[in-house]
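Here the complex is missing a single protein chain, while all its other protein chains stay put.
On to subunit A.
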Amino acid sequence: MSDALRRLEILMGDTLQILDHMKVNSVHNDILRTIKHSIKEQNNKVEALSKHTGEQRIQSAVSMTKQLHAINTKVQQLETQLMEEYKQATGNQIESYEQMAFEEQVEQKETYHNKIDYLSATKIQENINRMNEVLYSIISSS
């Protein structure tokens, strides 16, 4: 397997690890489950991509970028909702909350969870963008 494909697998595995640690409110369970399932699906396609060459490889990579964009749209929706919850939990005072000492932040258990889930969603978007960059490099070098 090439370095690019190995990198893609690592990014997907790391993203799944972040998703596994998220403890969102039950209203977000469906979207979280869908995102997780979709990332797993893409992860399963990496092995197949490693066996493709030429035009077939380009088509597979293009298809994966399209699906990753669709997943990222869902992650953005989730991030917006989580940001709103975090904002509400702090009484619209996110900056003041984040200026508190770590121990004080943790004491406000629910708010702290909101913060971690929001930051997790942000990181997942970042990782999906990185996955797409890897796929673009595969497309341009095929």
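We take it that contacts are C-beta pairs under 8 Å (C-beta built on N, C-alpha and C of every residue); 3 or more make two chains touch, one makes a residue touch a chain; residues count from 1.
Keep in mind that, in the parts below, contacts and distances are computed from a predicted model.
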item	value
Chain not present in the shown complex, as UniProt names it (candidates "Trehalose/maltose transport system permease protein", "Cysteine desulfurase", "Ferredoxin" or "ABC transporter ATP-binding component")	"Ferredoxin"
Per the touch definition above, residue among A:I18, A:I31, A:I58 or A:I139 touching the missing chain	A:I18
Residues in subunit A touching the chain absent from view	10-11, 14, 17-18, 21, 101-102, 115-116, 119-120, 122-123, 127, 130
